[in-house]
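One structure is given below, represented as structure tokens, and several questions about it will come after.
The complex is shown incomplete by one protein chain, all other protein chains being positioned as in the whole.
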């Protein structure tokens, strides 16, 4: 088993770290919240008094932080971990951040002989707890292979997207597309409803036709068409509007950088920005209500 | 077996009528093109000299025409078929037209004791030939059940969408959603490509994640990711841009009628209207090239 | 002075008819509302007991109705006015309707030797009362010249847009553009506000720069930047969201008919359709609040 450091023990990071502990790895953990540390320590992790201390003997360092600036500061900033991580170790950053920051950190660590992969996840809090996350990985094939020891414990689907930053790009491409599927499906269902169609019937028809897509098939945004989805539970749980808005922001940054045209992705971002004003904590399928006449 | 009249023997109607013949039905056919009639007659259909003549003994009348005005004229216009079809017969209009016209024809025929369903199809020319079309049906449950004798021969999936007009609405909802999936998928793939990702790898990742949708999974718009799709054949064959533009026009008419908000559907229509200028005869997945930098 | 019939005495039609009376014309009026008739009769108009009676001796017939179907029914329907209006008279339809209906009525009247212009207006209820409306006229140059006798009394700016239907097209082009100006201005002001700029200062800068446009310059949608505009009066008065939504519907019908691409016009329609759910009776500048973070 491996020595693993885990930094960032929030809603996602906490259960991910616990799964590493349960698999038998020696896991040294750190977070700015003492309470967050205690939860993971109570499952068998070792408490570190600082991020610097946590990485001392680590073969793998996993981080799960809110934004690019935090990741850059952690590894390359003043008293950054690049000075503390041992040569040959592998850093796995599972934060969802901009690809430019991921590449910058990869470069900075490389100069110290430390390997890096960007490995953002999808699957949400439930996937983190169940160990069924998907990881989209950017980095060398060697690093990808090496990381499997750790990633297999936390996730089910491991994708090698390409070089450094490619994991982040794959994630924002997917989530931008997801937002378009959700808005498009919501428009189509509401157009049918406005003409008297039963949303369950229309959903089944489109799901078996060329309108088939993830949001229609397994995450229907219309209340009471499916059980056990957020739309049938007042849009509670699931993937928050504010998080989708964040990911769409990252997608737009990527589009600006490459001068790419993304009219639907950009429209989705503006619609979610309007919708977030009063619904930031609801599931992202609640965009359905923007088009509903009731 | 039944007496069937079939009116409108174009790219879709021709092979549909042939399938009825092959199944053993007695099929009387008419089209304004003598050549189109001959093709079907050579397969065993009976030639009628007029639409009026074709419906004389028919239990089922199937029509496949370009637009609502043609369907209204055929059944309710001067010397319209409502005066010729026998009481109790069932009219199956498989044209893709506006729901208002479908309802109007249903009403007009009803006054003569003739039943009606709107039954637009999806599946394209290949599906028409193979007898694997999907039918989206609007009308009474009784009519839907009765029509199966005929529809089962021409199609594989029969959906009862609701009352008169509901078949047309279901079709335009589905195709509006399809256009959004296609544009959104094209944007996402091109954003990834612009950042150096391999479109085949990115397609696989999104297809196994929440970006999964029909266009990505079985009809990939990026050349050379999939075999046997139009994008890998210079966007030849498939579902023409001009036809998608037509269906989006019908979707927008439906949205205007119900005062529905469909920002992505409307954007798709405008993008396809721009794209159609030079690409009307290409497959609709060619919208991919609008976002490609090459 | 001329014999004028005026049919349709609503918020707009009533004061327009009164201006004709005040100018000394002999005006015979009809409306389905007895009350509406009385208001105009009290100013000196002659009450007709039916639309048919009103047009008996008229040289000019002015109509102001809600939609194309009403105008078609009035002139060409059962017991329509085309049978009652005298040969050589000029029909001036000031309703805002679809161009196709206008052309159809023009054709139908022409067959009876009656001239027609479509002459929709802008300027609102205030302009109707003050006699300062703008008229956008479709029809022959002769008819346009002849109509001035009547139009000059009700309006200030008379535009000859082109042949029959061109008046309606000019109107929907203008109002579609107006909606885009309003949304674009609202976005720009709110973007500035979100970054700490004073909306009055930003308005002045853009108004004196290339961002100058009617909504920014004389109808500022941000509360308290200008006096005497709806935004500074809780968005009361002015041009209702529901009416803008109606005009955008007509613009989209025109775009569908000509297969024109209008991405921003279509987006404006969808945004106003969302906004109308709770704000149909407010002034159309209230779309500003959709983008405001407060």
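The letters A, B and C name the chains in turn, as written, and every chain counts its residues from 1.
One rule holds for everything that comes next: a contact is a pair of C-beta atoms (placed from the backbone, for glycine too) under 8 Å apart; a residue touches a chain by one contact, two chains touch by 3 or more.
Fair warning: this is a prediction, and the values are worked out from it, not measured in the lab.
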Quiz prompt | Sole contact to the chain not displayed, among C:78, C:210 or C:228 | solution = C:210
Quiz item: If the hidden chain were put back, which of C:63, C:95 or C:185 would touch it?
Solution: C:185
Quiz item: Which positions on chain A touch the chain that was left off?
Solution: 245, 249, 252-253, 256, 259-263, 266-267, 269-271, 273-274, 276
Quiz item: Of the residues in chain B, which ones touch the absent chain?
Solution: 263, 267, 274, 277, 290-291, 293
Quiz item: In terms of residues, what is the contact footprint of the unshown chain on chain C?
Solution: 99, 122, 134, 136, 157, 159-163, 165-166, 169-170, 172-178, 180-181, 183-185, 187-192, 194-198, 201-202, 204-206, 208-217, 219, 251, 254-255, 257-265, 267-268, 271, 290-291, 293
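We take it that only the chains that are shown with their structure count from here on.
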Self-check item: Chain pair with the most C-beta contacts
Solution: A-B
Self-check item: Distance from the mean Cα position of chain C to that of chain A, given in whole angstrom
Solution: 51
Practice problem: Going through chain A residue by residue, note those that touch at least 2 other chains and give them in order. | Solution: 263, 267, 290-291, 293
